[in-house]
Each structure stands twice: as structure tokens, then as C-alpha cells.
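In this view, the complex is presented without one of its protein chains, the others remaining in place.
By written order: A and B. Residues from 1 in each chain.
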Amino acid sequence: MDKNIILQVEKVSKKFGGVKAVDEVSFTLKKGDVLGVIGPNGSGKTTLSNLITGFVEKDSGIVLFKGQNISRWAPHKIADAGLARTFQVMRPYPTLAAYKNIIPPLYSPRARRTARGKLGDRSAVAIDILEEVGFERDARVPYKLAGTLPLGYLKRLELCRCLALRPELIICDEVFSGLSMSEIASMVPLMKRLQESGITLIMVEHRLRELFKIADRAIVLNFGAKIAEGSPGEIFNDDKVKKAYFGGEDDYVFAK
Amino acid sequence: MAELRKERLDRGVKVRTDSIYAVSSMKEIMFLIGPGLALVIILLVLPLLLSPYWERVLALTGVYVLLSIGFGFLAGYVGMVFLGGALFVGVGGYISGLLNTVGVPIYLSIPLATLLGALLCTLAFLPCLPLRGIYFTMVSFVYPLLAARLIAATGVFGGTDGLPGLDVFPNKWVSLYLIVGVILVVVFAISRLVNYKDIGLVLRGVKDNEQAIKASALNLTWYKAQAVFITAVLGCFGGAYLTHLYGWVGMSLFATEFSSLPVAATVVGGISTVFGPMMGAFLLVPISEALREFGTLRIVFYSVIMVCFVAFWTEGLVDYLKRKYEQFEHWVKV
Partner (left out) sequence: MEIVIYGIVNSIILILMSSGFALVYGVSRVPNFAHGALFILAGYMAWVFLNRFNLPYILAVLLALVIVTVIGALLYRIIIVRVRGMRTSEIIVSLGVGIAILEYLRWSGLRGMAVMLPPFISGSTSILGVVIDYQRLFIVIGGLGLLAFLWSFTAYTKTGLALKAIAQNERAALALGIDSDMAATVAVALGALFAGIAGIFILPIGNIVVELGYDVLIFAIAVSVCGGVGSWKGAVYASFLIGFAQILTVSYIAAHYHFVVALLVIILVLIIKPSGLFGRQKELEERV
């Protein structure tokens, strides 16, 4: 097993009732990569994330993380192994300060293991993490009630929840969706910083332009099946991809 | 036509006590700790004032207070509606009683029964913990009944007659101040747990955001078990206490009433604070006892009250009072 391969997904499938949500999807990921997962609405992107992270039971297929078979593992065990994920729909505690949302993951066995030496006061560590991600400590942003924070901060909060675990791989579920242009502009460098710090990323995204500022490779899903994989150039010249997004024999050119 | 709407504003003193001015004057300090202090004083003084009949009622009320706080904690904070409180009472009572029959003195048997009983009960509920809320609730209701029927069927531990002739508390001061003391400690401990401890946040997540908890590498079932254990400790102590209050233990310690009255108390008192269930119990139990001569009609009484509160006045007494204490409201023109 190539030591560099951190995630191997093989022929993973899931059916809900009569609908094939994910159809025999396979891909491989090397350490430090950034992989985009794109596709039209309903193509199974989020379900794929759920399958990999153990929140939904697969019908078939194997998932190998760092060489270990995590196919049947419970979600918390997978997170404990270093595979974290964000949620598209976030539910922070609205009446609690933002940093308090990061305390539960700091309470986990993994956080205690990966902290060099004693973890110390979790509140202080939480605020440190928030600051690294852009919550200005001087402006007391970490102390603001989570319910009052704008979406950009909430998305960062979700990432913090993952970072508290010191993960090796993060699956980011639509981090750019719903953000204003300025929020996106500040989000991109953050994602780049995450990659530079050694974390492997899978980014499930709709916003292709921003995605490809960070990722250099992507897989395209349609109706649950992987229809293309490769660099942006390769993908967007693929007929199947064009058909999936636009339908039919139209000749569209992507401005990249 | 002028439309009116109700406007609620925090009282001045509440606003001041939310920030650093809280310690600026006696008035603010009293506002903050007044209710709590009054409660502590009343609880400590009560045993001195009551007639023997009411002393018994206080003791029983105390047990229900613990059960209600336990239920309120599990239901309101951790999000698990648990209808099996009677199991804790019965198990705690029987363990203490059994230990007593082999010669263990009550100052040992009660703590042992509390911890051991809580451990056993938590283990017993382990298979049900992963169940989704409502199924957990349904199955939890059934457990105490199972236990009671088992004892009746097998005749162990004295069967339907129970075990008589156990040690009682040496005098009423011990029994009353024991329960009062435990209540005060529990209220303090749970408030601390809920508001200041990190594990409190995790437990809150169990209620509000299961996904985030799982994604944070935390084992949901383990934390649910801890929460159940806490409630079990309260209930088992109550059972052991009752055993040595009456001097005997029997199947009646598994009575459904121990499961249902705490629910009514929490509903009446309000679910969002520790004090809600406590006040609810302080209200319902004495009235229920006073109605004892009417037989099971008293159960009808508090069941109906509970239904009315849930259906028509969901806020609960203590929450209502707390709101009035902290805010004032008036009508404003829109």
C-alpha cells in the first residue's frame, strides 16, 4: 500500500428506496491533495460525504483511510482516526459564545491524544483555534453569541470544530455556499493555509471558480455515478460533464 | 385602530447584574443570590418547624425532588425523556434493604446502594441508549414494570411481601437533614455541571446536535450513559433513603408513580432550570399526600394537572416566575 495514499474509496454505493444516490464511486487521494467533488444538485455529493464518514451505512464498497478499512466504522470512530467533516447545515448553540462550540471536540479522546502535553484550559485552546481561523480576538469575536454571527464566521466555526481534532483529512461540505463575495474572498486564503499546513482536503462544492483556485483535481458526479475525473481543463472539455450540467449537445466554453 | 403588542424588557437590576456591575451594590448582589439564598434558608429551617405528619411529607417530597431534578436534567438538558425512574428507586431500595438484612449498617448500605444501583441500572439501560428519543422513552417506561413483575413472579427478595424489619434512621433530624442536605448538594452540583463544566456542553450537544457530537469524535452512547448514570444516582439514593425511612422494602418501590410524578413536577415547574422540577415536586407531592385518603384519585389529580400544563401552559411555574423576576412587560402601540 502506497504510504502516500491517505484515502481510497472503492465502488461505494447507496440506494435509498428505489433511488441510487451513490453508484459505485471510486477514487484515490494522496496526502496533501485537494480534491474537488462537483456535480449538479442531487448528484450524490453530500451522500458520498456521509458514506465516507460513516453517517450513512453503505450498501457496498470499501473505504480505506491510511490503510485501515473504515467501511463499517461508527462516525465518531472515523473522526477519532483523523477524518473530519463539516456540515452544510450548521447548528451551533445560538445562545452560547462561539468558542464554546469548539469545546466538545476538544473534549474528545483524539484531541487529548494529539495535544502535545496537557491540553490545559479548553476554553483558551478554543479561542486560540478560533483566532487562527480569523476570529479577531481583539474585537472579542470568539465571545460573541453564535446566533449573532454572520454566515462567513459560522462556516469558519465549522472548520474550527474539525481543526480541534487535529485531523489529517477534512471533507468540506460546501464551505463557499451562501457566502457573500467578500466572505468568499477571505475564505479562499484560509483553505489554502489549511492545505499548506499539511491537511488533505476534499471539497464538495458548487462554486467552481473558487474551488479551482485551491484544488487542482476534481471528480464529477451525476446521478450518483462518477462521470469524470481530472484537472479542470480535462473535466470541462468532457462531453459527459457538459451534458450533465447543461444537457444536450450544446457547445459551451468555460471561462477559466 | 391602534394595534398593541407586548414588549418585554429586562429589568434594570437584571441588566446591571449581567455585567461587571453585579458586585457594585448590595441590591444587585441580593437580586442575584436572593432567590437561591431564600431557598437554602427555607430548606434548612423547614425541618425545625413541621409537625410529625408534615415531616413525613417533607421526607417523601425530598425524594420526589431528587427524582424530578433527575428527570428534568435528562429531559430538558440532554434531551432524553426517561419514564423509568421507578427502576432506580426500586433497585436502590432493594440493594440497601438486602445489604441491611445481612448486617450492613445504613450509613454504609445507603451509599453502596446508591452507587451500585446506579451502575446496575445504567448497564440495564445500555441496549436502549442508541434508540431514538421516542423509542427510548417507550422502552424506559417498561423497565420498572418488568422488575416489579419479575420479583412478583420469582418471589425473590421477599416477593410480594417485601422485606420488613429493616433499620430506620435513628431520629427525625438525621432523616430530614440528610435529604435536605442531599438536595442542596445536588442542586449546586447540577447547576455547576450544566453551566460551567465542559462536559455540560457535550451533554447539551447530545440534545441539540447529535451529528456535531459524532463528528467531533465523541461517542454518543457513552455520554448518554453518563447522563443516565447521574439520574440513576439520584433515584437510587431516593430509593435507599425511602427503604430506611419506612423500615421495609417491597414491590411498591417500583410503583409507576415514581416515574410519572417527576414528569408532572417538571411540567408544572418548568423545564429550563434546576429549580423548576424542584418547585413542581414541592407543590405536587404535599397536595398528593393530602389527597391520599381519596385513594388513587390523587394520581388522577396530578395527571390531569400535568396534561393541562403541557397542553395549555407550557412555560411552567418557575420559568414564569423567573421571567417576571427578570423582565417587566407592558403594552406598546405598534
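List of remarks:
Throughout what follows, a contact is a pair of C-beta atoms (placed from the backbone, for glycine too) under 8 Å apart; a residue touches a chain by one contact, two chains touch by 3 or more.
Remember, predicted model here, so these are calculated numbers, not experimental data.
Within the set B:34, B:111 or B:133, the residue that contacts the chain not displayed is B:133. The omitted chain makes contact with just one of the residues B:191, B:226 or B:303: B:303.
Interface note: of B:15, B:45 or B:142, the residue touching the hidden chain in the full complex is B:142. Seen from subunit B, the chain kept out of the figure touches residues 75, 81, 83, 127-128, 130-135, 137-139, 141-143, 145-146, 149-150, 152-153, 211, 256, 260, 263-264, 267, 294-297, 299-300, 303-304, 306-307, 310-312, 314.
Everything that follows uses one rule, which is that only the chains that are shown with their structure count from here on.
Subunit A and subunit B, compared by their mean Cα positions, are separated by 42 Å. Listing the residues of subunit B that touch subunit A in their complex gives 198-199, 201-202, 204-205, 208-209, 211-220. Against subunit B, the residues of subunit A that register as touching in their complex are 53, 55, 74-77, 79-80, 84-85, 87, 91, 93, 96, 100-101, 103-111, 122, 161-162, 164-165.
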